[in-house]
Each structure stands twice: as structure tokens, then as C-alpha cells.
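One structure is given below, represented as C-alpha cells, and several questions about it will come after.
Heads up, one of the protein chains got dropped from this complex, but the rest are sitting where they should.
Naming follows writing order (A, B, C and D), and every chain is counted from residue 1.
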Amino acid sequence: MAALGPQAERTRLAAAGARSVTRAAILSGQPLKDIIKGRIFFALLLLALGLALLGLAALILDAAIDGRSMLSLDLLTNSASRISPQTAGYANAIYGTILLIGGVLVMTVPIGVGSAIYLEEYADRTKWWNRVVELNIQNLAAVPSIVYGILGLAFIVRGPLDLGFILFAGSITLSLLVLPTVIIAAREAIRAVPPSIREGSFALGATRWQTVRRQVLPAAVPGIATGVILAVSRAAGETAPLLLVGAATFVTFDPTVFGDNGYTALPVMIFNNAKQAQPEFHVLAAAGIVVMLGVILLMNSFAIWLRNRYEQRW
Amino acid sequence: MAQDESRAESRREAREAAAGRAGIAVRPQEFQAHAAGLREKVFELKGVGVRYSGVAAVKEISLDVHRNDITALIGPSGCGKSTLLRCLNRMNDLIPGAEVEGRLLYHGEDLYGPSVDPVQVRKLIGMVFQKPNPFPKSIYDNVAFGPRILGNKEGLDQTVESALRSAALWEEVKDRLDSNAFGLSGGQQQRLCIARCIAVQPDTILMDEPCSALDPISTGKIEDLMIELKEEFSIVIVTHNMQQAARVSDRTAFLMVELDADEDNRWGHLVEYDETEKIFTNPAHKRTEDYVSGKVG
Amino acid sequence: MAQDESRAESRREAREAAAGRAGIAVRPQEFQAHAAGLREKVFELKGVGVRYSGVAAVKEISLDVHRNDITALIGPSGCGKSTLLRCLNRMNDLIPGAEVEGRLLYHGEDLYGPSVDPVQVRKLIGMVFQKPNPFPKSIYDNVAFGPRILGNKEGLDQTVESALRSAALWEEVKDRLDSNAFGLSGGQQQRLCIARCIAVQPDTILMDEPCSALDPISTGKIEDLMIELKEEFSIVIVTHNMQQAARVSDRTAFLMVELDADEDNRWGHLVEYDETEKIFTNPAHKRTEDYVSGKVG
Amino acid sequence: MEARDAIGASRAIGRGGGPSRSLQAPSPRYGEKAIEAMLGLCALLSVVTTTAIVISLLEPSIEFFGQVSLKDFLFGTEWAPTFTPPEFGVLPIVLATMVTSFWGLFVAIPLGLGAAIYLSEYASPRARKTIKPTLEVLAGVPTVAIGFFALFFMRPLLEDLLPFLPWSGPQAAGVAGLAVGLMIVPIIASLSEDAMSAVPTGLREAAYGLGATKMRVATRVVFPAALSGIVASIVLATSRAVGETMIVLLAAGASPNLTLGFTESVQTMTAFIGQTATGDIATGTVTYYTIFAVGLLLFLMTLVLNMISIRLVRRFHEAYD
Partner (left out) sequence: GDSEDGGGGGGDLSGTIRIDGSSTVAPLSEAAAELFQEAESGVKVTVGTSGTGGGFEKFCAGETDISDASRPIEEDEIAACKSNGIEFEEVQVANDALSVVVNPENPVECMTVEQVSQIWDRGSKVDSWGDVKGLEADVGDESMALYGPGTDSGTFDYFTEAINGEEGVTRSNYNNIGEDDNGVINGVAGDQWALGYVPYSYVEESAGKVKPLQIENPESGECVAATIETVQDGSYVPLGRGLFVYPSGEALQKQEVLEFLTFYIAENDPITGAATFVPMTEAQKEASQRKVDSLVEG
């Protein structure tokens, strides 16, 4: 050490100085204020999330507790009953909801995906009409469901289509209601397919439709399916527009799609039961909510499973 | 190497067989005379320019691409190499707002003529991209995609096998043709993309920085492959790697960014186009020399 | 140049003032003796390795980075240059599943020691990324971001100006400090990112392929800037451009991908680390020579 | 030369199908055009829907405004279309809609954004993968269920928690609003999370690289950069809140009071429509047409909201790309 010249000595000193500064700096940690702020912020975030989840949990629990005395399989197999609400069930309403939703699927999937494909793959965005269509879809997604009910009443049940108060009219109304959501979700799924896949296909001499049909769509299916299920589960829970397009409340047989002898749906029945004077019906309504939540949860879980199972990571 | 040669040989034989009639002589290697004037031209570009939404990206490019050559496009980032390459098989048609000007002949025919069908063009002129972009399907389906959409469903297995052999990938994947292409390494994926391209039997292959995402070993394999493939196809390759251009290409075009006086507009233009050796050892322009010697860029 | 020197001078003075206590001698330029053994070390890496979700990306890297040097990391794509660089300011902490092993000393202090705060580390060790990543804010706010979060709100205008001057950007933007940073060209954006980094007065700057997205003119400007900045900072730069490494760096580390027997695993390791001139003219290893001469990669 | 021609021929035959180097399309591809037309028609259906909505609202509304002046409708402060004599001042129900939406947003914005920031910046990928869909389930809960939950669970709970408020009656604008908030939390959380996740990692890294803490990165970099998406999510949630029927019908009541009170019973626009359209009102009366006039106003309100949001999103967006 002693052999070191003065220059080297100065270098060593400087290094030691820098080191001590650094040491202090990296060990000192952040100012306490920052740490506290960060902790509080994090706690608030957790609180926000927790409250939101708590709301969901409370909702489910509340319904389950209120309806617990009626929670049994009978709920799924028995018909509505005015005489003995204790043994009443939602069989026909569930069946009606299934038919309604089936109709929604049959209509929204091709039309929604078709629209999404058109907008994403074909439409030239420099053309004003395509922009109008896009804008229009965004607007429709925000239109209140009750307004769709009015539309359904004026245009589908009566007016131009004049279908009458049949289940199919309800299906169409709900389809129109969720179509914008389905289109938006499908567009997102299609957009998530990287352009390189399209380029690869075009470069092999595939036409546009071949590219869409063989590459883009298969890759977008999980995303589309998820979007569709989430949209459809919203349709399944809608009450207000169905009231307007004439879902009857007391039906003791399984409805048909085109039959003009009335139909009902699960949320409509729940609503109706809850309004009754007799407390037995209130229990029935709570039990119905549990059934409804079960259906929604099932559909959502399926969507999530689909997403996690088939999601393509690019 | 001996093995490679015999592989190439067998491939050539396969082609001869496919040619169908024995009377046609398949051109032996030796005839690839380098007398430029006489050589068959695949592309002739005359004052080609491209605009994106009205803004010029490249301007006034004139050059000829010869058959069974590897032609390299080099130049700094943003000089329009990819843009130019994508004109050659009308991939630019897919970009809204892209316009091509000038004349671009393909085997003497105007590639942008009114009766030309871009889909047909892309069948003849294949393309390999910078990032390997296999389809999210099995290896087999990736290669079979092209033949299938062309409606050539007969002898598909054979087509797939010979395409994979040509791309020097067969040995590595023959036991797992049904597994997903995403399970392959980057280099394998890129060779798969080349196989996919070969399977539609194009006339010309365009490659846009095919090795830039790959490790040196994969890169080496693909370079070897290119040299093999040029017996059969004409190849245009974009690369940012000058060593690569020097290693594989026959002719090299050097593009550069031009700025106008107030630096508001910039576009790519062709500085020099010549035999690769000339470009790298004795370029005609100072800017080329600066670039290839690493002084800029 | 005289102007530049005086600018550098004044900056140095500012730092000396900032050093706070007069007792610490700030090393003058002349002392940058190249006697490696004696030079002050900024980083000392001893058998550093990184794993992503258990899979090794780089292994067993040992090297020393010296003060006021530009140290270049070169190597083929995927060899772990970025990974290694991101260890140096604990950016890897942000990637879930990333683990660092080995010893990594910064000014003699264990950078991964239990009481070290990564946030604090990143204040001292700035970083510039491959793609210019200005915030979607005004030019001024971009540069002021760092000082603001550090709570240094006094003399902000001055800090911003001097940072922009240091990044050789002041003249170009002084009239539009309030306009959005996205309106700048790529090269200007990258210099803005450098200015933003300088504004927090780091000790060391890490740069990950800072020019790969830029045109040659912008690249030239940033290279000049780096050489200027090294008077004040230590710089570690990753580049895929060997010419760039040769032009700007003092020392160069060459990393390479290693494959295990069955090609299933690959990781980066350090082949050679030496003075830049040595690496490029007379490397000790064959693989380095192949790489720098363009035989592979 | 001969040799070359021969090769050309060989390739032509080798390729098998059609004339070899022809650049013309082998067929006119009518199928492609037909498909494009069909897809275009699908997209057009949405325009038809809008037109139908406008017509079905406009026709009876014109009838309505033949009997009630636009001025009385828009600026009247008393809403009693079923009373004798009737009053058609729409302000009370518009205000009620705003009040319930306000309370909805009051809970949903902090909860939704908090959850979104947590999910995008703090949660591990695995946590995000389970929590986000769970939240989305909340978006699918039938609103009837939420309505009853508000009426029978939240209302008593809130009275216990906030006994100093002037509670009266089972229905309260504020409670209904909070329940609406519960419904729209997932919309804000999920869409804002999408927007924040879409912020390029580069920006985050830049901020971390400058020594920013996680909170600063979230609040100073990610949040502002995702603002357009966040605003969009909030506006969509607002139109859902404005358009929500069952919750307010059950939990806010049907008293068209012109009030801002938290505990007061109010009637919103949707509640009016939902109730009156299924009530005992004879069709063809002015009262009946009122439903459509209110529907039209509601439609226009959500339309304006949405247009504003699209504007905002576009403005912000231009700055980032």
C-alpha cells in the first residue's frame, strides 16, 4: 500500500468517498414519507377491491340466507304455484330463459361476429359510412335497456315485424340489446390476433375471406366466446325490456319459441314473486335469485375456463 | 456438406420428376452466367416510389432483380427497405393509405396493371417476415395451409414433407408434425415459415430480415438454406446485418435516408446497386463506403 | 468544441457543489489512468446469473465496470445482454419470476443486499431504453418528472435546461418546451430520454441499444453525446451494432449463447471482456473473432 | 436462351394448375364479394336498430308534444302525469336520474379505479387471473337481485351505520344510487384495467428507471397515460347508471320529488318508464305517450354522454400514438 503514488492515493480516497455516499444513498431507503404514502395507497387499493368483492359476497349470502328454506332441487323442477308457494319452483321460467338465451345466441353470434369481421377486416376506415357504423355501435352499447324494451314493443311485437307477444320477440329484443356488446368484444378478440398472422396468410396467396376464415377467426374464437358469454349472461338477467315485450308472469308449462300462448323468464318471475303480499313468495324470490346467480356464475365460470384454456399467447 | 449436396441433388431430381415430361432439360447450375445484361430479370423497377397517406417513404428506386440471385437490400433503419420489399408482392395493398408509383415489372408484366390480381401475385411471390409468424396450428397444418387454400389437396403429405426437407427442417420435426408450431424454437419457426412459403411453389421469395430475431446458430442454418434455395428460386432479402449481406447475396442494393433542407421530410432512396463484392470492397459512393465500413449507422 | 468543454466544465462544477462536502475530491480528468487494477470500480460482478421462472438466461458472468468508462455489451440476439444490464439497476425486480444469483457489488456495496432499496438504486443508476419511451407529456414535464418525484422542486427550470443542454437537445426544443414529447423525431425522443435520465443526477447510466431505432444522423448525435457524458457519468451500453461498440466504448464484453448437449437449454455467458481495441483487433477467443468479423450472427 | 425458355416451360408444367405465371385471377371470386356484402349487412343492422329506436320513440313523442308544450316538459318542476290535473315538468325525474347516477359513480369510480390499479399494477398475474373474472361476475348479476339487495339489505344497514341522516321510508335515492354503483364497479374496473394494462411497459420502465416508487408509477405515469380508456369506462358506466331500471324502480321508489336528498324517495326516468309501461294506464292517452317522450329524452342524454366520451377518448388518444 505504501508503494502507491500520490495519484493512486487520491484515486483511492475519491473512490472511498464516492463509496460512502453511495452506501448511504442506497441503504438509506426512501424517505419515510414516501414509504408511508405508498403503504396507505396500497391499503386503499386493497380496500377498494375488497369492498367491491364484499358487495358481491354480501349479495349472494343475503339471497342464500333469505331463500335457504326453499333451496332444493324442487326449485328447478316445480312449476309456479299461486296456491302453494312453498312447493313452487322455477322450472318453466328456467326453460323460458334457456330458450330466450338460445335465441339470443343463435342471432347474436353470427350477426355480431359478422359485424365485427366487417369492421375489423373489411371496412375502410377512411370512408365516412364505416365510421358512422362504428360510432353507431358504440352509441348503441350505451342505450338503456328499457329503451330496447320500447323498441321491441313498437317494432317487433307490434309494428313492422308484428310478431305478437311470443318468446321469439323477446329473444330478438334481447339480441338487439346485447349485440353491440358482442360486436365490441368480438372486435377486440379479432384485433388481438397479431397482424403478422394475417400477413403470413396473405403472403401465401390466401384471399381475404380465406385469411379470416382459416386464420383470424380460429385464433379469435376464445376471445369471442368469452365476450359472447359475458354479454349473454347480461341478457339472461335483464328484466325491464322483457316486461315491456310481454313476458307473462304465470306460466305453468314449458313455453315454445313461436307459440303465442305466453312465456316467462327467470328474472321476471323473481320480480313478480317479490312484489306479492304473501311472505312465502318473498322467500321464493330470494331462492330464485340464488338460482339466477348460480346460472350466471356457471356461465361466467365457463367463459373464464374457456379464456384460460384456449387463450393464445402471442 | 456432402450430405447437403446429395439432399439438394435429390430435391432436384424430385423436381425433374414432377416436371412430368422427360424431354425438358432442367437448367444445370453451370448456366447461371453472371453476364448481367443477358440474365433473365425477375423484377424491373423503374422510378418506383411509395407514399403512406401521401407522405413519401421511398422515392425513385430503379433496379433489376435477376433470376436465381440472392439480392440484398441494406441500409439504415427507416430507409424504406421493408417498404420497397413489400411492393414486390403487393403486400402494400393491405396497408390503408399506401400508394405505389412508378413502373414495376415482374417477368416483363406490369405488377400493378389493372387486370392483375394481388392474391395471384402473392401466390407466385412468397414472403418471409422478420419475426417468425407461424400460424397457431400444428406444424403440418402450417405447411399445408398454402396448398390447401390453393385447392391442391392431393399428395399433401408429400408436399409438406418435401417443403420441410427443402427448408432443412424435416429431420427435426418429422416425429412431431402434429404438435403446435409455437413449441418450436425461433430459428425452427423461421425455417417453418420458409417451408410454408416453399410449399406453395412460388417463383420468388422475399425475406424481410429473416434472421434478426434469431441466434447465430439458427442464422447460420438459414443462410445455408438460402444459398441452397437460390438454385430453385429467386430471393430478395432485406437485412440490417451487413455481414449477412456480404455472406449470402449476389447483388446488394444500398438505400439511405434523404432529408430535405429543413429536415421535415425524409425518404429512402437508392444510393448504389451492384455486385455484392463491389459494394463491400470498392463501392462507387462515399456514403456506401461509410456505411459498410461502420462509420455511420 | 471549446463551448462544449466549458459546458462540461460548468457541469462538473455543479456536481462538485452538489457533492456537499468539500473534503471529497472529485477526480479530475487526468487521473483516468488506464491501469486497470487501480481504477475505481463502479460495478463488480462475481458469478452473476439470472433465471426467469427458474430457467437460466445468463450464467456465471464476472466482470468489473470502471468509472467514467463506456462499457459495451455485445453479442448475438438473445444472449442476455439486456438481462444482464437490467440486473445492474435492479429493473429485473419488476419481472415476476426473475431471480438474480451471484454477487453484484456497486461501489463495493452489495446491490442485492437485504437492506438495499431498489427504488433508491434506480435513482443512482439511470437507464435509457431501446425504444425511445418519453412520457405522453410535454417536453418540460418529461425532464422534470424525475426531479419532481424526488421532491427537488426548486430551480426546476434550471435543472431542466441543464439536463437538456447536457443531452445536446436544448437548442432544438427550447422554443417548444410545452409541446408534447411525441411530436419529436425518434432521435430527439431518445435524447430527451437521456436528458430525463440526467436530470435526476445519477451516478451511472445504463443504455439498452439506445440507437437501434434511430437513423444514422441521430445515432451519430447520440454517440457524440455519450462520449461527452462519460466525463461525468459511467456508462454501460448494450448494442447489437459492433461498429458502434468499436466507435464509442472503452471496454467491451462479448456474450454468447451456450447450448447444452441436447439443445434444450440455452443461456448467455461471457466469452471475453477486454479493452475495446483488443476485442476488435486481437481477441483472445476464436468465437469473438468470428463474431466481430461478421462470420456469424 | 433456349435452355431458359425450356425451364420456364418446365416450371409451368411442374406447377400443375392453370397458366403458370399469370397474374390474373383464375376466377372472378364472386364468393368473396358476396361474403363481404353479407358481413356489411350484419354491420348495417346496427344502423337499422338505431333508426328503429328513433322512430319508435319519435312517433309517439310527436303525439305527446302535440298536447304538451316542449317548454312545460323541459322546464316544469312538477312531474305528475297520472294525476288530475296532470303535470309534465320532467325536471324532477331528470334530477332524480342524475342524483342516483351521481351516488353510483361516487362509489364506483373510487372502487373501480382502485381495483383496476391494484389489478394492473400490483397484483400478480395469477391473482389478476382470478380476481378480474370474479369482479366481472358482478357485472352479470341480474339487476333485480341488486334491487332487492339494496332494498332489504343495504337500506337497513346504511340506516344503522348512518343514523344521523333523515331516514324515512324504505326507499332512498342514495341507497339506490349506491346499489347502482355496485353494479357499475366491474364495468369501470374491468375496462380501466384493460386501458392500464395497455400502457406500454416502456413507460413504466422509464419511470422505475428514474427511481419512481410503485405508487408514483401508477399515479403519475400509468394513470395519466390510460386516461382516455379510463374516461371511456367511466362514461360507459355512467350511461349504464343512467339507464338502469330495476334497481332504481325497487330501491328509489316512485315519488317524483325535486330533491337532492340522499334519503329521499325519488322517481328516475327509467323507473317512470318501467313502471308506467307495465301499469294500468290506458294506451293512447297523453300519459301513455309520456313514456315515449321520457324515453326519447333518456336516449338523447345517453347519446350526448357517449359522444362526449368518444371525443375525449379521441383527443387523448391522438396524444399517445
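Annotations for the structure displayed:
Methods note: contacts are C-beta pairs under 8 Å (C-beta built on N, C-alpha and C of every residue); 3 or more make two chains touch, one makes a residue touch a chain.
All values derive from a computational prediction rather than experimental measurement.
Although one chain is not drawn, the whole complex shows that of D:Thr213, D:Ser233, D:Gln267 or D:Ser309 it is D:Gln267 that touches it.
Residue in contact with the omitted chain (choice from D:Val54, D:Met98, D:Ala254 or D:Met307): D:Ala254.
In the full complex, chain A makes contact with the omitted chain through residues 80-83, 164-165, 246-253, 260-264, 272, 274-279, 282. Counting over the whole complex, chain D has residues 78, 80, 82-84, 86, 151, 168-171, 249-250, 253-257, 265, 267, 271, 274-285, 288 touching the chain that is not drawn.
Everything that follows uses one rule, which is that only the chains that are shown with their structure count from here on.
With centres set at the average Cα position, the gap from chain A to chain B is 45 Å. The geometric centre of chain A is 12 Å away from that of chain D, both derived from CA atoms. Among the residues of chain C, those in touch with two or more other chains are 119-121, 123-124. In chain A, the residues that touch at least two other chains are 30, 207.
Chain contact summary for the complex, chain C toward chain B: residues 76-79, 186, 212-217, 219-220, 241-244, 246-247, 256-257, 259, 266, 291, 293-297.
Of all residues in chain D, those touching chain B in their complex are 3-4, 6-7, 9-11, 13-17, 21-26, 29.
Put simply, chain A touches chain D in their complex at residues 30, 34, 37-38, 41-42, 44-49, 51-53, 55-56, 58-59, 62-63, 66, 110-112, 114-115, 117-119, 122-123, 132-133, 135-151, 153-155, 159-160, 176, 179-180, 183, 207-209, 230, 233-234, 236-240, 243-244, 267, 270-271, 274, 285-286, 289, 292-293, 296-297, 299-300, 303-304, 307-308.
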